[in-house]
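All protein chains but one are shown at their positions in the complex.
What follows is chain A.
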Amino acid sequence: MKFKLLAQSVLIGAGLLMVGLTPAQSQTREESQGMVLLRGLPTLDTNHSIAIVELDPESDQFGELLSEVEQPDIQHPLHHLYYSPNGRLYSTGLDPSCSLAEIGLSHDSGGTPVIEGFTCLDTQGQIVGEDIMWATSNGQEYMFVTFMGGTGGDDGGSVGVFDTQTNEVVKIIEARKSQVGEGEPYIMYPHGISAFDDRMVVTSTIHPDMTTGVGNVLTIIDLNTLEPIQNIVVENEKPLDFPSSPVEVLFARPDMHADIEPAILANTMFGFETWKIPYDAGSKTFGEAEVIYSGVANETAVPLEFYGTEDELFISHGLPGVVKRYELAALPELVSSGPDIVADPGAHHMIFFTSASGRDLIAVQNNLLNLGNAADDDPTDVDFIADLNAHTITIHDLETGERIAEVNFKESYNKGVDNVEGLFGSGFVHHH
């Protein structure tokens, strides 16, 4: 029996449709999946791990760990995740044996993302990795990593410069306060990092043991020489009677938005403030540092991260657990673009994505340091931090801030959540 060509094609097409040979629209959407670093809680007998979690409340798999690799042999967990411009995934780490790692990702034959494992990198003795950024020095791109413990000691701290291809250390930028001359620029407990043109800025936060010392300055590094050239003090109010502890920093710059006048923005963890330091790119000089947001006046504390979308800047405040939002084009001034996004205590890292139905969402990870709680008889409890660990990721409507859902990692997995990053292809525009 023969059909004409057209009739055959129609029948075959109908047959293919009947047996479901259409593109697999039911397959998982990666846009809404998050990479998370989970911390085993000592009293709950769990291991640290890297995992992929579904964060779309519209998904049947919402809150499920789709892939997980545990770290049973490492005492302290991995800390912060960053993708390189070439799509390689790195994590800083708190354990001296793994202060920086590269994480392997792939897809299996069904298209499911899989964490293959991680490789700890040689940091030449630099410990307590914090933030990573990729920047250019004399035309060559490098991976810059802040190590809050540096190579050790009471005033340690370094910026590691790594070859982007081989992951080998090219240079350790170090300048101990105890060793440089009076008034000379130093680097101590660096955490936040950002750059514009040939100027890089790192913060001086706190000694990793959280008792030895606390910083209150920014350090400017000349990317031509890879040497520190200036300290800028960012300290005003002392609501905790500690030094200000600048933590995350953002070099606001025109390539983020054409209307932006270059300036450094810095959050002080213990000063509860956001600072602005104007930058004159012509003369390569910084203006006077000034407070542009006061946590004391606004009843917020522990400002942490800067994240940006195409038109807004978001700043997380650990207490009471909110994310404030500002007009990106108005930077370096902080002009509100909408009401606060009310998350949970410890509001910290965030990602942006769309739900299956196309709703724009923001997911906020709510843990400061993910230490345990005294109520659990947890030996890692630190008094002022214990109230900053909700162990949740809350999901909100990006436009209205409405809280839609939450994943409580302590309840579901007996773990805390230390960091969240969008799986490749989602996430953010600017992140520091």
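Annotations for the structure displayed:
By definition in this document, contacts are C-beta pairs under 8 Å (C-beta built on N, C-alpha and C of every residue); 3 or more make two chains touch, one makes a residue touch a chain; residues count from 1.
Everything that follows uses one rule, which is that contacts and distances are computed from a predicted model.
Taking the options "ABC transporter permease", "Penicillin-binding protein 2", "Acyl-CoA desaturase" or "Cytochrome c551 peroxidase" in turn, only "Cytochrome c551 peroxidase" matches the UniProt protein name of the chain that is not displayed. Contact with the omitted chain, checked across A:D45, A:D60, A:E182 or A:D255, is made by A:D255. Of the listed positions A:G111, A:G287 or A:P339, the one in contact with the omitted chain in the full complex is A:G111.
If you put the missing chain back, the residues of chain A touching it would be 1-3, 5, 8-9, 12-13, 15-16, 19-30, 86-89, 105-111, 113-114, 116, 164-167, 254-255, 258, 424-425.
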